[in-house]
Each structure stands twice: as C-alpha cells, then as structure tokens.
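One chain of protein is taken out of this complex; the other chains stay put.
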Amino acid sequence: MITASPLGRRTLLAGAAAAPTLMTLAEARAQGVQPRRGGVLNTIITPEPPLLVLGVNNQGPTLIVASKIYQGLLSVTPKLEPTPVLAKSWTRSEDGLTYTFALEQGVKWHDGRDFTAEDVVFSIMKFHMEVNPRARAILQRIDRAEAPDAHTVRFTLKAPFEPFLLIFDVTGCAIVPKHVYDGTDFRNNPANATPIGTGPFRFAEWQRGNFIRLVRNDSYWKPGQPYLDGITWRIVPDSQSRALALQTGQVQMTTSNDIEPFDVPRFQQQQNLEVRQDGWELFAPLSWIEINNRLDNLKDARFRRAMAHAVDRSFIAQRLWFGVGKPATSPIASATRFHDPSVQMPAFNPREAMALLDGMGLRPNAQGIRASFKMMQLPYGEVWNRLSEYLRQAMRQVGLEVTLESTDVAGWVRRLANWEYETTINFVYQWGDPTLGVERTYVTSNIQKVAFTNTAGYSNPEVDRLFEAARNAAAAEERRRLFSEVQKKLVEDIPLVWLMELSFPTIHDRRLRNVITTGTGVHKSFDDVFLAA
Amino acid sequence: MTFWRRFARNLGAMAGLAILVLVALMAVLAPVIYPFSPWEMRGIPFMPPGEGGFLLGSDSLGRDVAAGIAHGALVSFLVGGVSTVAALVLGVTLGAVAGYGGGWVDDAIMRFTEFFQTIPSFVLAVVLVAIFTPSITSIVVAIAVVSWPPVTRVVRAEFLSLRSREFVQAAEVLGRGRIAIMVTEILPNALSPIIVLASLMVATAILLESSLSFLGLGDPNLMSWGFMIGSGRSVIRIAWWMSVFPGIAIFLTVLALNLVGEGLNDALNPRLAGRRGALPT
Amino acid sequence: MGAAKLLRFLAGRSVKAVIVVLAIIVFQFVLIRLAPGDPASVIAGQSGAADPLFMQQLRAQFGLDRPLHEQLLIYLRDMLSLDLGFSHRQQQPVVRLIAERLPATLLLTGTAFLFAVSGGVALGVMAARRVGRAADSAITVLALTFYATPIFWVGLLLVLVFSVWLEWLPSFGMHTVGAELGGLAYALDVARHLILPALTLGLFFLAIYARLARASMLEVADQDFVRTARAKGVPEGRIVRAHVLRNALLPVITFAGIQAGQLVGGSILVETVFAWPGIGRLAFDALLARDYATLLGVFFCTAVMVVVFNLVTDLLYAVVDPRVEVA
Partner (left out) sequence: MSAPILAVEGLTIGLPAGGDRANAVEDVSLAVRPGEIVCVVGESGSGKSMTAAAVMGLLPKGLPVRAGRVLFEGKDLLRLAPEAFRALRGARIGMVFQEPMTALNPLMRVGDQIAEAFRVHGERGDIRSRVLALLEDVRLPDPPSIVDAYPFRLSGGQRQRVMIAMALALGPSVLIADEPTTALDVTTQMQILRLIRNLQERRGTGVLFITHDFGVVAEIADRVAVMQHGRVVEQGEAGRVLNAPGHPYTRALIAAVPHGRARPAEVLSPEPVLEVRNLGKSFRRGGGLFRRGSPVLAVSDASFALAKGETLGVVGESGSGKSTLARCVVRLIEPERGEIAFHGTDLRPLGRAAMRPFRARIQMVFQDPYASLNPRRRVGDIIAEGPITHGMPRAEAVARARELLSLVQLDPGAMDRFPHEFSGGQRQRIGIARALALEPELLIADEPVSALDVSVQAQILDLLDGIRRRLRLTMLFITHDLRVAAQVCDRIAVMQRGRIVEMGETARVFGAPEHPYTRELLDAIPGKAWTPPLQAA
C-alpha cells in the first residue's frame, strides 16, 4: 500500500446520506446561537498542495484551501440550484442563448484594486480557457462575452446549454484578477506564490511541509464577515498522526482524505465531534470497475453482467468504507441532477452470475475456473488495495480468476490512457449534471487515448443519440426524460460495473457552526462559519 | 573431524537448522493445514488472536493471519533463493574473471562493482521495482542486481590469493587451459566462503523483499510477510497482531539463516574456527 | 602525513569522486526515465481531468518534449551552477527543497551511525574479552537478533510499545505539530522525536559493528605481536588497550566506509515509518510522482555523501595505519 496516498485525486464527494441540516443565519439566531466573531480555525490538508491558484492547479487540496481566497460568480445549494456569490442576480434569455449577470458593487481585490466585469470576462474567456481543461470543455460553447458596464457581464452561447450555470462555482471557474494575470505566462507567473482573490480570507504565510495560514480579509464585501480571525491548515503526512491530532483537539476540523475510513467509527462515538458525510453533492464521485470493452469475454454484456452480479456492494460499503458513502445503483449518482431511482443495476447474486457464465459456455475447469482476467490496482491508498483484493475473492466465488497488477499513479494513468489494461478501478466526478460529468465516459465521440474519457471503448449509437439530445435540450423536464432513458440503456448494456457513490467524512468540533451549508461542502468560502462559545 | 560433526558442535547452528526445517515444513504443509488461499475472507475483520477461530487473529478483510504466514513462507524462500542464485552466478563469474584475469580486466570490473556499491542498494532496488512494476520477477531481479557486488569482492579476493598458490602454478606449467584452471583448480577451493556468503545473502534477500512489500512494492498476487506487515501498519493501534506475527516469522527465518551461515563458516574452514585463541581477558 | 602528500591525495581522490558522482547521475537520469508514465500523467491523474492540449502543455513546461540526451545535457550544465532544476510537485527549486530536508536525514543517519559504531564496537570488545563466557553469548545473540529483524518492523514495534502503549515518546514527525518552540525547547522536542527513529536505524548497524568488532578483536588476539607483548611482561589490560584494540579497529573503519550508502538506503524505511521529513522519504515520494528533478537531486546528494564518507574513512585509515601509502 502506498503509505501517504497522494491525496484522493480530486476531492471526493459523499452522496447526501443524511438530509443536510441547513443552518441558515436566521435559524442560528433563532436557536439563540449568536454568530461569535473571532478565533482561528486549525485544520489539516493532505497532501500539501503544489500551489494555490485555482485553474492553474485543480487538485483536491488546492480546491479546499483556495476556495477561501477566490470566489466564483455563483455557488450551488445541496439540491444543485445556483445561489448568488459575486453575481448578485442573473437572467437567461428566452431562447436560452444569452446569460446576463449583475455583479456585486464595491468588491475589492485583496491588493485593494476594484473588482470589475473586465476581471470576469478575462477569467472566463482567457484564463480558464487556457489552463483549466475541465472548464474549457464547457466555455468553448460561449460565442461572445461582453462587459457593457463595470458591473454587468453578458455571455451569448452558440447553442442553448441548460446546465451552463453549474460551471460558475469557485471550484469550476474562480474569478482571478485581470491586472495580475493579463498578458503573462499564467503557469509561471511569480504572483502564483501570493494568490490574490476577492474572498473572505487573505493569503498570509506558507511554510512548506509545515502549515498554510490565511487571515481575515478586513475589506471583505459582506459586512461584518468573516467571523473567523483566520484559518491554518497543518501538513501531517502520517495518517495515524492526523487521527491523533483530531482526537486531542490540536485541530478542530478534518476533511477529504485526512481520516482513513477505518478510523471514522471511532470518531462517531466522540461526543465533542460531529461527523458529516454531506457537502459533496456538486462533485458526486462514482467509483466503478472499468472494463476494456475491446477484449474477449469483456466485450460481451453477459460477462459484464455476471461480474456485476458477483459483487456485494453493501459489503464494500460496510467493510471497506465503514458506512462512509453508499452502494451505487445507476451510472448517474443519486446526488446528481436527473438521477432516476427506479433504475437498478444487477443486484448481488452469485448464482445468477454463474448461470450467465454457463449460458456463455464458460464451464468451470478442474480448479473451478471458468475464465480469468487481469485487474490493475488503483494506486490511491490502502482502501483501494483492499477493494481490489475483495473483488478478486468475489470474482473467484463465481469461477472468475483475477490476477492483480500493481502500479503507481504515473504508471496507472499512462496504461489507462493507452487502453493497456483489461480491467481496473476508477472513479470520476459528475459535477452536478450528467452532461458535465457523465456523458464523457460513455459517448463514442469521446473514445480517446487520454485519461478520464471513454477509455473503456464502449460504443452504442442509441446512447450517443440520447446524450446528444439531452445536451442540447433547453427544458429541464425534457432532459430528465432523456436521462432516464439513458440510465435504463446503460444498465442494460452495463459497460462498467458501478460500485460506490463515494463520500468523504468532514469531522469537526461541535462548537464550529455553518460548516456544511452548500452543495460544495467544505469548498465554500467559510465567510459565515463561526466558533460558538 | 568430519564436516557434519564440526557443524553439529556449534549449538547456534543446530538451533538455526532446526528453525529452518520448521519453517520449510510450514511452507510445504501450508496447503494441508490451511487448504484455502490466504486471500480468502474467512470471518470478521480485526479479530484478536485466538478469537473467532483465528489462531493469530484476522486482518482488515477478515483474512486469517496464520494462513498468511504459512503461505508466505514459500514466497520468502522462493524470492530469497532465486535472487541469491542469480546474484551468485553473476558475482562469482565477475569475481573469478577479475581475480584470475588481473590487469585492466580486474580494474574495469572493480570500478564497475564500486560504482554499484556507491548507490545505496535499497534505493536502487526501489527504483528498479518501481520501473518494472512490482511483480515477483521484478523483485527477484532487483534484489539480484543489488546483491551481487559483495559476492564479486569476496570471490575476487579468494581468486587473487589462490591464483598465486603453487598448485595453480603447477596446473599452468602442465599447460592446462585458463578456464579449466579457474573451474577445476581454483573454484573448488573458493567454495567455502561462497557457501557461507550464500546463506547470509538469502537472509538479506528476505529482509529486502519484506521491505519492498512494506513500501507497497510487493507482488499483489502473493501474500508475503512484508505485505502483511505493510497492510497492518496503519491500523497498528487497533490490530497490532497483523504486523507483529509476520515480523516474528521474518525474524526467526533470517536469524536461522544467519546461525546456519555461522555454523557453515566454522565447519568449512576449521582453521579459523579452531583459532578461538584466548584473548587476554 | 605531510601536507603536500595530503593535498595530492585529496586532489587525486576528488577527481575520482567527481567522475563517480557524474557516472551515477547519468546512470540514474536514464534509469528513472524508464519508469512508465511521466510527471504530466501524475498531475492529470490527480486533477481528475485532462485533454491532449493539457498534457502537451505540461510536458512542454517540464521540458519533457525535448530528446532525452538534450535534457541530460541541460541537466548537467545546470548542475555545474548547482541549479538542480525545479520540482513541479513541491513548486520550488530542488536545491532549496533538499536544503530543507537534508538536515533531517543527516541528523537521523548521523546519530544512528555514531550510536551504531560506538555501541557496536564497545559491545564487540566486551564480547571478545569474555569470549565463550555468558556475556559473550548474550551479546552475540543480541547482535544476531537485531541483525535479523527487518528495520521497519523494529520501528513499528518501538512505536507500538513506546508511543501507543506507554505514550512516552512521540510516534511521528520531527517536532510537535503546532507547538511554536524556540531555541533549547525546540532542540529538546526534536531530540525526543529523534530517539525512536535513530534507535530503529541504529540497532541494525549496531549489530553489524558488534559482530565485526568481536571477530576482529579475536583475530588480532592471535597475532604474534600480542605474544611478544605478553613475553615482555605487559599486563593484559594494557595489551588490549595499546596493542589489540587499535589493530582491531582497521577492518571496522574500512567497513564503515563501504556501508555508508546502506545507511541512506535504510533511512527511506525509517523516514516512512516515523514520517521523518528527510530526503529518503522525499526521494520515495518523488519517485512515485515522477518528479525527476527532485529524485535526481536526492541521488546526487546521496552519491556525494557516500563518496565524501569513503574519503574520510580512507584518510582515517591512513592516519591509524602508517603502512598505508596515501597514494
């Protein structure tokens, strides 16, 4: 197992297991809990991010820390409805082509310069288009972007794109200062060492391998906020040490991969701490067994269906993830829009699996082996090694012999991208909308020699047509109908064996309030978070 | 005094041999005592030793630690043995040619050996395994590549001293070929230090394999002792037995090999052993 | 040893050292390029999104798009001005990165080495002087035990006993997280953190030195000049101190020179178990992240350390043994 896992790839999101206890400002006052000003939040970041400029770097830890420094135009509720941030309000034209945003007045950059519409146009059309591959896929749909005045921005699309607003959260397109970046080499701009944003906290100090310290932005545009004096992220490479730091109160909050799944039950019993799994709705990572649909046996849907029947997903949820996250039921995660609960992938049924394999003529030999294939382990820490070890045993029960292949991150990505694998384990974010995060995995047009595309090589013209239609449909209801159809088709073809809707525990001191109130959880700006007495 | 009687006189060596036989027996009988794959999930995870039908407890997936240790023995011997043989073949050949050949051949080989010894052997092993992706073959190759230099040094020293011995010169005078002289005249007399070194190398190889598996560079399809310790490392607070028992297995095997090595050393060159001269106490 | 001769020796040896270090760097440079995947694929992997343009930009940024030999020449040229390149993973120049992490490794390996040599030789001498008696067999068994146990397992056991159960000592890191200590308090804190890792690394090498010292003492005890000393009526204690010990140290010094590299190898394991912020751990992470510049930087460092260490031991050997021509 590779000890300090090089952070869970991008931030991983929990399905909304428990209903989000949305503590709005009013409710907090109503319960007589006055938001208290002051106090520094000590937390942990694992592993240490390379740098803190969103867009240039979109790795998990960067998103968590930098979302306190930068802000997006909008954010999302746990139900993935857009909410105002730097954009006070927005309107969409009748034909769904033009979006006009009215920006907040009097917002200042940390270096004192005024925040204007120019900054937004530059960030969207130049900065993220250049450095941010995920945003680029959506921003390329914009035909024109104009700033009629200092506080209005208008985007005109080439064609209607219903989920367009979901990209404007800070984790998608953080608004960066034009006067710092325009005309420079974004990746090597010296200003990257001291990030300048509009957010509630300013960059103060960074001791590599030790800690990152942000302090309150006194000229923050929301009056009286932020309540916290500052936030300090500690870098603690050893998992046992992180657990110890949380247990002894040295830190008041842990997020994402800080705490290993097997340690979570221990903290659920600790009275002064609260364990939350929600706050990942926008990301909704879904893990699955990626199958190379080009190879013998693996290209036969019956074989893949038998593999699906062989896997006990609730065992995985309970024994490997200790209840953090829940079994997957459909290619679209439950937290993502247009999830159709009526669609159910093949249940755990070893007998059915063996029947299917018999149907294919794959009889067990002397050692009881019907067929065998290789599985490339996912090199992201111990829990994934345990998962592939469990899958090998599960497949063996139905007569499928699995040989594991061990790799490290670089080797895994190269072999995945070059289709040099039989099966492996993978997980991808859904970014709130099937068009943004799900389509890329299943459409024929996206079969590329690049990681996180349709590397499985699944191709079904009917599915392509449905995804196309849903992408261009203007009305949400029309898209819902199309996506239900797609989910039924995919479950029937079962190109991949979906496993888990992953979740990540956010564990924090009970006195810390308003930690998780949005669909992005700990990736919000924390301007309304406070330490009660 | 026959070789065996001199070996038996060394109590430590006999103890070592006993342990080795036990471990070998465990490796052979593993499929009988535990007729299932060590990877199988037999019960509830994190069961302490003695409970839930687990002699030495269960690991994070409910697999039997005892079965793992039994099946792991074969892996350790396999890796240790094969890599040592490979290192010996390479080391002895280079050492012999350097020691007997002399001149620039000797210099070239020695520079090459020194070059290898300047790079920390464990670092090189890790890099090699990472490059050829962890599997039983890449581990054996990596261990062999880092453990041949000491063999070359020892064999070269032996050949250098034996080359000037008169029975070798006699063979030269008889007109025997260089290869014949190296193989039939010198090598048989250089065997005893090589045999002693071989037993110590198997021990070091097992240690190296367990270290590599501990860092996650082990063969994922082979339940090895190093792998068990590695997978138990992060849960050491709640399941200490996952790491402790495989460690004991490694310790006993490596200790046994060292003791046997010392026994062989005493038995093979009695001159050295006999001279346990009394040091002025 | 005259100053002139010393200088000539140092000059000769430093030329040889430079050649060896250069050879190692070139060898390593090519070797790590064989590893599947490259830094770009690591970043793509960790940011969860990528497209051909993104990969191409990254490769250009790391200069990976140029042919291998060109990259090597650039690296060697930069190396002359002690510019070891830029670490994309840690976003800082490799020289500064290593400068931050090297002291931790030097502290760890240095302490472990001193502990191992002094403890080992002391035990070896004691065992040799009581050969065959209880103390001798006890020390021999102890040495064999530590020689036979895997370093990381010893580390885990020490953590289990001393920090998990007894909670006397911290189980990780080089200083207490969050505690802003100054001066002496900081040193004490680091010392407390150093005990277990240094012990783990040291015990293994202590065992080697103990066995070596014992065998060497017994070997020297059989020499003729010891019999001569006894015939002169020299008391036993003085024989050991004045005659046997010094001659017995020669093989110990030689061995120390050869196995300097292994100490660094061992530090990878110890730094992993104890989360010790040294270059051993840095190299391992850099390898996984294909952070070539950092990895090569660490190899360069270890090569220099080993070569310098060999130089020192050879000099020490020449000082102790007048027969050695410092040629």
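Per-chain residue numbering starts at 1, and chain names A, B and C are given in the order in which the chains are listed.
Following the convention adopted for this analysis, a contact is a pair of C-beta atoms (placed from the backbone, for glycine too) under 8 Å apart; a residue touches a chain by one contact, two chains touch by 3 or more.
Note that the coordinates shown come from a computational prediction; the quantities given were computed from them, not determined experimentally.
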Shown chains touched by the missing chain?
B, C
Only one of C:71, C:163 or C:247 touches the unshown chain, namely C:247
Where the unshown chain meets chain C, residue by residue:
12, 16, 223-225, 227-235, 238, 242-243, 246-247, 320-323, 325, 327
Where does chain B touch the missing chain, residue by residue?
165-167, 169-176, 180, 184-185, 188-189, 277-278
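Please note the rule applied: only the chains that are shown with their structure count from here on.
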Graph of touching chains, which shape: line, ring, star, complete, other?
complete
Name the chain pair with more contacting C-beta pairs, choosing from B-C and A-B.
B-C
Per the C-alpha centroid definition, the whole-Å distance linking chain A and chain B comes out as 47
Any chance you could list the residues of chain C touching two or more other chains?
35-36, 272, 287-288
Which chain A residues sit where two or more other chains touch them?
2-3, 240, 407-408, 411
The residues of chain A that touch chain C in their complex are 2-4, 6-7, 9-10, 42, 48, 50-51, 57-60, 133-134, 136-137, 187-188, 208-209, 234, 236-238, 240-241, 245, 250-251, 379, 407-415, 417, 428-429, 448, 450-452
Spell out the residues on chain B that touch chain C in their complex, using ranges where they run on.
12, 114-115, 117-123, 126-128, 130-131, 133, 203, 207, 210-211, 214-215, 226, 229, 233, 236-237, 240, 243-244, 247, 250-251, 254-255, 257-259, 275-281
Contact residues on chain B for chain A in the complex?
37, 39-41, 45, 60-62, 130, 133-135, 215-221, 230-231, 233-238
